[in-house]
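A single protein chain has been omitted from the complex, and every remaining protein chain is retained in its original position.
To keep things simple, chains are lettered A, B and C as they appear, and every chain counts its residues starting from 1.
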Amino acid sequence: MKLNIGIVGFGYWGPNLVRNFSASNQTVVKRVIDFKADRLAIVNQLYPSVLTSSNLSDLYKDSTIDAIVIATPVHTHFDIAKQALMEGKHVLIEKPVTSSFAQAQELLELGAKMNKVVMVDHTFLYTGAINYLQQFIANQHLGSLKYFDSTRINLGLFQHDVNVLWDLAPHDLSILSYIQNEQPISVNATGISQLNNGIENLAYLTLNYQSGFIAHLNCSWTSPVKIRTLLIGGDKKMILYNDLEPTEKIKVYDTGLEVTSDEERNRMLVDYRVGDVFIPKISGKEALAGVVTDFANACLSGTKPVSNIELGAKVVQILEAAQKSIKNSGNEVKL
Amino acid sequence: MKLNIGIVGFGYWGPNLVRNFSASNQTVVKRVIDFKADRLAIVNQLYPSVLTSSNLSDLYKDSTIDAIVIATPVHTHFDIAKQALMEGKHVLIEKPVTSSFAQAQELLELGAKMNKVVMVDHTFLYTGAINYLQQFIANQHLGSLKYFDSTRINLGLFQHDVNVLWDLAPHDLSILSYIQNEQPISVNATGISQLNNGIENLAYLTLNYQSGFIAHLNCSWTSPVKIRTLLIGGDKKMILYNDLEPTEKIKVYDTGLEVTSDEERNRMLVDYRVGDVFIPKISGKEALAGVVTDFANACLSGTKPVSNIELGAKVVQILEAAQKSIKNSGNEVKL
Amino acid sequence: MKLNIGIVGFGYWGPNLVRNFSASNQTVVKRVIDFKADRLAIVNQLYPSVLTSSNLSDLYKDSTIDAIVIATPVHTHFDIAKQALMEGKHVLIEKPVTSSFAQAQELLELGAKMNKVVMVDHTFLYTGAINYLQQFIANQHLGSLKYFDSTRINLGLFQHDVNVLWDLAPHDLSILSYIQNEQPISVNATGISQLNNGIENLAYLTLNYQSGFIAHLNCSWTSPVKIRTLLIGGDKKMILYNDLEPTEKIKVYDTGLEVTSDEERNRMLVDYRVGDVFIPKISGKEALAGVVTDFANACLSGTKPVSNIELGAKVVQILEAAQKSIKNSGNEVKL
Partner (left out) sequence: MKLNIGIVGFGYWGPNLVRNFSASNQTVVKRVIDFKADRLAIVNQLYPSVLTSSNLSDLYKDSTIDAIVIATPVHTHFDIAKQALMEGKHVLIEKPVTSSFAQAQELLELGAKMNKVVMVDHTFLYTGAINYLQQFIANQHLGSLKYFDSTRINLGLFQHDVNVLWDLAPHDLSILSYIQNEQPISVNATGISQLNNGIENLAYLTLNYQSGFIAHLNCSWTSPVKIRTLLIGGDKKMILYNDLEPTEKIKVYDTGLEVTSDEERNRMLVDYRVGDVFIPKISGKEALAGVVTDFANACLSGTKPVSNIELGAKVVQILEAAQKSIKNSGNEVKL
């Protein structure tokens, strides 16, 4: 049995979703909804068997449709997803899942109540690089985690409804949530809005943890150079993940802190072990195909997806707290 | 007339000071003081005409000495400099100038009262790259300044008395003070101490400004890769300064924000102008020779040095505030 | 009036040709020929109005077709193009244009006799980077040209019919022919065939010129790293063209030789002027669209295309001579 899919939104990301759901042997794309006729015309040309319309109710009332994929602007996610769940459909929602933590919580609960899958499309979690990272850390190869330091900056499109953290940080926050079991206890964030419209185009976010672990994100739409680097430090090894490297995305440094005691001088001395570097071969499969498989399996077989609503809700919780901190002079906001 | 110099401390940086003060035709190195006999033996071998001893009072009571250069641990700077000023000597002090803002203020006032030069060795301000940057910005080529974003990370020696900000941030804070006339109004800082000894080995510092300008520093002793990059954004152009590039340290991006109004959609649209990139030829002269000349001119001719005590004091003021913010959950500390 | 196009070969490059000829408002794709049914099925799906078949004569006998585009294996180019010209069609041929210089000469003469366009798809000549290079050199900004040094290596597909020079060198040889008016007088080439099948997978080619200018190509299918760099030196400036850089492909070095005479020591001294570096903004337009426009204009208006058959024939002449040199111990082969 195949899963029948309806997709809402055929803008920037929608075409990738239709292509991947069409290519999967677990799913069939039945309907695509968009408010623009010229976008639907493209669907008709490329996928003649797919029904198109601009009316969301066509989706809800089509009883042959099992699941709805939502690729619309963030502020519309909640209403569409809620209605879909009420109509007994599974939902896959673009990131960030909702505009508030309360909405995400409500979807989580509604999904549980209706016994339907609620999944978020944090595509990065399905890349070969992040799969490698997650396994490597889960296997204790880094040792005790100490820090997570991400720089995600470039000349980017200024969004009108959400700030740079809501735009760029979901990638890092979902990765962080995926690889690190400990939950943050608070955040601090600072930033500026060059347009003076209250929407930050450059922001810095720190996540604080009970254990002493720290995570930091540097996000900007106004950097002349594009940088996508993530450093993760453990006490045994450290990792550099550079997403712009075509083939050598991950470098594992066999480098760690070595603390030795020097009693005479009555103080702690620290030295580094500096060793070899290892660049693993990373699978180049398309990440979105993994999203489709994970979603289809969850709907058809009841498995729990990697990019589940709990994870998506945590991402939104942190974004919400970060925004509060920025507006409150960077002061700590508890989670 | 040449300036007679006494130098205190022949450890890591002292040899460079002795070499540069010896090479200048404005200065003569008369005495070197260090507490370790083996360090003095090296001075004796390389500079047979220089007097050496382990006794600071030999410096103070030598009336032929005009100026004292202090290259000792930070916590000793204040006492040595204060005594030297009281004895009527000019002083050049390694960065950071003192352990507290109050001490820096006291040296500033004592220098004024004694009519003696108090200068800080922020060597970076005398490099060709920073000279270029300062001139470029002073000539309004970047336009209105928007952000300053520095990453200064590597596997570094863990200091036992000061945290990573006191160790690495003085470089960026002195540069920032040199190129930007506006003063910060507050700071936020976060960080961790992997050794649990209260001395941060990784820290993030944000400086907030009334105008909306923002500065951010990412400092770490625990990065597996060495990075030394500084991004400075104006509304007309942007600069990338990579100090690890052997010959192409500064890249000027002819790139800026262009705000256009789209009335129909009743919102502001932002676009980028993306243009050519220019890599200026930067002078390769040794920066420390510039420090020596600036100090000698100040002592001999009364000119105001670039790296003056006012600038050095501001650096310490920010470090002190940053430390307070780290210990207070990253909350804002007013300056 | 639009130009009606028939395209032969829908393999690796054919889809790009069909897409660009379909998008042009000067051309209409009428027919696509391929020997494989599954390839034609793709054409039918994507371009329902295009006629498809596996029979070349369908093209030749279709009198509505004005021009034929040939994207088949190299050894088939000559026969298809000759027949097309005989039938009164213009032809655009993939590079390298033919398997021998004699064939290229015959097509050149046949085109002239039939008064039809014969053009070669040296796509690189239509990139923003090469356009910039060509203009820069034509405007004498580099001064007198001294050398052209290309490295074009990676882990590449081993071809079965042509060696690595026939596969990779046409790019550099067409660029060289485009930017440099002087013609080479001879070549030397060396190389190896790791499979011992007489088809070199790694080869070095030198082009010698009367004026003292030299060109050198390093081509390999067996390098673990991918490199695409071209250095061009003049006596006034030098250029580095790195095709793998996403946005900074061309760097202009304001650097040249300065010869000064030191009479006392009775010998020539040479020094360098080392100056600024300039990275121009390069147009990112798709090169193949420029090929289509140039071909359409040539067919419709009689203009001479940049990538004309004379240029394409010279490329093949050098490849032929290089092969001869490799088989003859790298000895010089006159052109």
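General remarks:
Just so we're on the same page, contacts are C-beta pairs under 8 Å (C-beta built on N, C-alpha and C of every residue); 3 or more make two chains touch, one makes a residue touch a chain.
Given the structure is predicted, the values throughout are model-derived calculations rather than measurements.
Touch with the chain that is not drawn comes from one residue among C:52, C:99 or C:188, which is C:188.
Screening C:41, C:244 or C:274 for touch with the missing chain picks out C:274. Of the candidate positions C:20, C:180 or C:206, contact with the hidden chain is made by C:206.
If you put the missing chain back, the residues of subunit A touching it would be 248, 251, 254, 274-281.
Seen from subunit C, the chain kept out of the figure touches residues 146-147, 149, 151, 153, 155, 158, 160, 186, 188, 190-197, 202, 204, 206, 208, 212-214, 216, 218, 220, 222-225, 231, 233, 235, 238-240, 251, 253, 255, 257, 259, 267-270, 272, 274, 329-332.
Throughout what follows, only the chains that are shown with their structure count from here on.
Distance from the subunit A centre to the subunit B centre is 39 Å, each centre being the mean of its Cα atoms.
The geometric centre of subunit A is 43 Å away from that of subunit C, both derived from CA atoms.
Subunit C has its Cα centroid 53 Å from the Cα centroid of subunit B. With touch defined as above, subunit A holds no residue shared between interfaces to two or more other chains.
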